[in-house]
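The structure under discussion is supplied below as structure tokens; questions concerning it will follow.
Excluded from the complex is one protein chain; the other protein chains are retained at their positions.
The block that comes next holds chain A.
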Amino acid sequence: MPILKKVTENKILRQAFFIAILLGVWQYIVSTGNYSELILPNLRSIWTALVDSISTGEMGERTAYSLYLIGKALAIGSGLALILTALAMLSPLFADFVKTITTIFNPLPGVALLPIALLWFGIGENSILLILVHSIIWPLILNATTGFRSVSRTQLEVGRNLGLRGLKLVSSVMVPSAFPYILTGFKISWSNSWRSLVAAEMIFGASGGQGGLGWLIYQKRFFLQTPYVFAALFVIILIGILVENVIFAQIEKWTIQRWGMIIQKEK
């Protein structure tokens, strides 16, 4: 059968097929009528909730706020990671210090810092930022340091031979050479912080009328608007997929795949 063959050969069609099966199972369970709409809503009402929250602008606003928070945290976190890693490369003593604090803090989940963040900054943006920066900075430092250590000696010497020194050598040779590691660091940082963000928002809620997707979920659950909870979950999943499988995959394709630094992925 040509259609079946097409579906089994194409990765996207294959995945769509699995998703369709999952949705079918969902809808079947709902249709048995054993569960209340408040616990397991109809797919149609989730869809209506999604369309409604998008058209009223609520979903867009909440998503934008979450993305704004994570963008800000990524900027602060990568800046700090860059400074710490650069200083660690200049001084062996400082390298020991960075290694120690990274070892201490990396295993600590961001959400575990919530009570401390509350004590220090109270409810609000700064508390969430502290947690996000924490979940961004350590994986980034770890990966960047490993990357810098794995830079080819020959390429470093070629750089010095051309006349590059100090920061210029770092930015022109070490960073691109360590880029596969740095990118991995960013991937881990992103997924850590995206997960922490949703959790933190649920606990902190909104400050000054603002709130992100996590807060939206919490609010809707409070009012027993279950379809809206699922609609928000859907958006969270969608953004996760978009960033991890589209944006990062594209960056990878433009850089380390193009440069032959990693083996091309199979289709």
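By our rule, a contact is a pair of C-beta atoms (placed from the backbone, for glycine too) under 8 Å apart; a residue touches a chain by one contact, two chains touch by 3 or more; residues count from 1.
Simple rule for what comes next: contacts and distances are computed from a predicted model.
When the listed names "Efflux RND transporter periplasmic adaptor subunit", "Tryptophan synthase alpha chain", "Fe-only nitrogenase subunit beta" or "NitT/TauT family transport system ATP-binding protein" are checked against UniProt, the chain not shown comes out as "NitT/TauT family transport system ATP-binding protein".
The hidden chain makes contact, of the residues A:10, A:91, A:152 or A:171, with A:152.
Considering A:43, A:164 or A:233, the position touching the chain not shown turns out to be A:164 (whole complex).
Residue-wise, the contact with the chain that is not shown comes from A:173, picked out of A:173, A:217 or A:236.
Interface with the hidden chain, as seen from chain A, comprises residues 152, 154-155, 157-158, 160-164, 172-173, 176-177, 179, 255, 258-261.
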